[in-house]
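A protein chain is absent from this complex, but the other protein chains hold their places.
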Amino acid sequence: MPNISVTINGITTSVREGVTVLEACELAGVEIPTLCYHPDLSLAGNCRMCLVEVEGWRTLAIACVTPVTPNMVIHTHSKKVRKARRTVLKLLLANHNVNCPECERNRNCELQELSEKHNITTNEYQTTPKPVSVEEVSPGVMRDNSRCIMCTRCVRTCEELQSVAVIKPVGRSAEIKISTFMDRGLDGVACAQCGQCINRCPTGALFETSEVRQIWEALEDPEKFVVVQTAPAVRVGIAEALGLPTGRSTGQMVASIRGLGFDRVLDTDFSADLTIIEEGHELIGRLGQALQAGDPNVHLPMITSCSPGWIKFIEHKYPHLLSNLSTCKSPQQMFGALVKTYLAEKEGIDPANIISVSIMPCTAKKYEKERPEMNASGYKDVDYVLTTRELASMIEEAGIDFEHIAEEKFDRWMGHSTGAGVIFGATGGVMEAALRTAYEVVTGHEIPFEGLNVTPVRGIEGIKEAAITMPDRMADGFEFLAGVTLKVAVAHGLSNAERLMKKVSAGEADYHFIEIMACPGGCLGGGGQPIPTSPEIRRKRAEAIYAEDAALHFRKSHANPEIQLLYAEYLEKPLGHKSHELLHTTYTPRKD
Amino acid sequence: MAAGKRLLLGDDQPSIGEALIKAMDMSPADVVFEVRESDIRGRGGAGFPTGIKWNLAGAASGDHKMVICNADEGEPGTFKDRVLIEKMAWKLLEGMTIAGYAIGSSHGIIYLRAEYPYLVPILEKARQDLISQGLLGDDIQGRGFSFNIEIRSGAGAYVCGEETSLIESLEGKRGEPRNKPPFPVNSGYLARPTVVNNVETFAAVPHILLGGAEWYQGLGRDDCSGTKLFSISGDVENPGVYELPMGAALRELLELSGAKDIAAVQVGGASGSTVTPDELDKPMSFSALPPGGSVVVFNSSRDMLDVLENFMEFFVHESCGQCTPCREGNRRLLDIIRSIRAGEIASRDDLKPFFLLADVMKAGSKCGLGQTSPNCFVDIITKFIAFPGDKEGA
Partner (left out) sequence: MEILTDVNRELGCIPEEAIIATASAVGVSNAEIYSVVSFYSFFSIKPRGRHIVRLCSTISCVMSGSAEVLEAVKGDLGIREGETTPDGRITLETTSCIGLCDQAPAMLVNDEPHTRLTPETARAIIAGLE
């Protein structure tokens, strides 16, 4: 597209034809306030916050949807624009629940920020606020429509990014609200609990179901032995949640969590590695059955099961593919099952007194821990789940100086991290970790990628594919794989997952193994991660994840010394009797 | 009576199909040219030049172009399209067929408002008659041009009179207006190039083709072209539909319909303007007093605050709720109207923020509904409502 000339606030500049007024202003360094706009979503043009004046126009223009035209003359803070923006803001505030101190999003609210920037101190349009109505309660996600400004970012997230589409505008005009089918609430419909809507809500209308209070109580109870696991993506998100730049901060995170009073600070990376061992052997087993025994009933492609939002999605939408899922529990639940068995034995603590907490980038994990089958230890495997954001709020409440705290290390037995475990936090990471291990198991050699970096499965592409051809000489027992080309695919975001599942259902996919993560970018873009999110923010988090991987001594799951110890002392062998009891699970078909 | 020529509802009607056959003797481009030269502007209310619309849709790239008739007249006080369909349904269908020929479309849809279910059989009969006469359907008159028309019903939403909402509704969605661009002529129904015109606009097309652009143009007054149907109701002796030259003075219509003791007149429906007895000589033209299709007369016994409250209740009910100024703004205007009624507003100055709100709604709402709903507030408060704080004689 050719460049055209436009004038913004008196300064003429050249921009690419086809960009919007908003983009042109951004390029020119002019900030336009927005609310319904989000870089991950389609354009709605609803909130009318980004109004600008275009010379020759009868009405004001909406910057986010209006394309620039040659010689357009734009004013972004003329009297007319300023009045309109202030009025729009006041209208949104007029019946908004402005009990900000009670709101989860206090100090991180786009409406609050804009009100501050525009100096809204009085409101001539003030009216009765919408009643507080936590109408949609579910294990992971809550909605309070008294804080909703009808920007529809959640609706577009649910439909466009996630193909779930369970929340929609209902009614019209004064009665309009965002709701679910027959107003059943998120718990009564096919919500995946992914929390992506929370990440894109500009206000506090959507938030996670909090368990912070229960965790403080557990920490304050001397009888309880409180064990915490931290997921890979938390360590690249927590700094952001505390207002610091994105980056690796594992040491500070561990120190801060220990400072909160947890008895053991452990790492979900450990059980990520364990997942790789179990899942890798499961895959090799299925391949063997198919290729060696010629069994036509083997369920291939095998699909990963780490992401509970994805699990709920497939249970609702593709129940006929449940046998394709790996039977492995997610790392969180494997960890939980081992905390109250293996760890309890090693620490010599009565599992009844253990409180098992996990810190996750995820809201669906809150749902997952409530699944009735998740009690293999004889207790609830995971008692409480905190999001990255909730952890940040606890660190703030405790007055811990995260930025300057001296770095510390995880506790032992289930606290050893490998690079393979860390990259679980990024889309493609499970696949990469699985390939690093599986390839070595079946060939006896390291995977032939420079620095073990399986780059074809990295990156932000919605669906990634790779094919790896096995050498002619295999390790003993795996000769059936000689010369076989292993085909894999990776999808992140449930819309991409749906595209892939349609292909699988139609028999158009000849993959052997598929990794799916419910959230765009993988766990680093999870529904429990810091707000805001954008492709740029997720790219930075991914960089931090891969930097952490590269910096670690052990980068392959099977090399994790604590994993080796676990098998030697407790589990005996992958897919063994104890593994099946503690680490594997079943799935439930659900109605759409 | 200097009423001028009646075309749309006149006694002297062309024979069915005459205009279509004449059109098919011309090239599509010439048909568009004729409509363009006639200067006819959309009869729904917004007044976009029809010829330009057809030209854009004709030139747009894309297959399966669509011709859609907006039969969703919902503006309070408007019923001209109902009468036109009751009496001359064939003319609307013929106008649509000519439009199809002109822009290269073979598919038309009539979006009929849910409030007019009893017109479905009338339209259906007219459609069947035209098909049996070879004036609609496949290979019309053996000329190789095919055009089919579907009749579809709305489900009760004023905002669907806005063309992009109407298209959304036809696609089975909520009738929420789209962002423009793209305009329907480039990407409308199912993303196809689409012409949406009002019933009356389509019905005028056969007359334009038969009489010629110049003749049609000459029928109008005050820079306007053609004739116009006006629905008049309220405090008049003979409510009904009247056909006058476009641009005729309001007074002329009031006299024809027997309005007496006129205190106020609402021109162009609830979203139009409220005029005082001093303004009756204004021409009902797009530039002076855009008429839409509706004129409602109020005599001196009417409380204009009641009228305003009724209008604003209507808008609060009918706003789609999508954009902030319209969803929230209409409600706040209704609130303040009720405060005025309750005697809580002492002075006109107290209403300043609400006049500002009205300005913002006009400039910042997404579609015509929110852009015009504050008109009645501004007009009626300014011209008809007295406040305790008003100075004598002000």
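So that you can tell them apart, the chains are marked A and B in the order they are listed, and the count of residues begins at 1 in each.
The criterion applied here is as follows: a residue touches a chain if its C-beta (ideal position, glycine included) is under 8 Å from a C-beta of that chain, and two chains touch if they have at least 3 such contacts.
Predicted model, so just to flag it, every value in this text is computed and none were measured.
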{"item": "Of B:L123, B:V296, B:L333 or B:I381, the one touching the omitted chain in the full complex", "value": "B:V296"}
{"item": "Per the touch definition above, residue among B:S105, B:S233, B:S273 or B:N330 touching the missing chain", "value": "B:S233"}
{"item": "Residue among B:E34, B:E75 or B:E200 touching the omitted chain", "value": "B:E75"}
{"item": "Options B:K125, B:R152 or B:K260, residue touching the unrepresented chain", "value": "B:R152"}
{"item": "Missing-chain contacts mapped onto chain A", "value": "159, 164-172, 179-182, 189-190, 592"}
{"item": "Interface with the unshown chain - residue positions in chain B", "value": "73-79, 81-82, 113-118, 152-158, 169-170, 172-176, 231-235, 239-241, 266, 270, 294, 296, 298, 302, 306-307, 310-311, 314, 317-318, 320"}
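To be clear about the criterion, only the chains that are shown with their structure count from here on.
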{"item": "Averaged-CA centre spacing for the pair chain B and chain A, given as whole angstrom", "value": "50"}
{"item": "Complex contacts: residues of chain A adjacent to chain B", "value": "43-49, 51, 59-60, 62, 65-67, 80, 83-84, 87-88, 91-92, 94-95, 124-125, 127, 149-150, 169, 171-176"}
{"item": "Touching residues on chain B, where the partner in the complex is chain A", "value": "157, 174, 179, 181, 316-325, 327-332, 335, 353-354, 356-357, 359-360, 362-366, 371"}
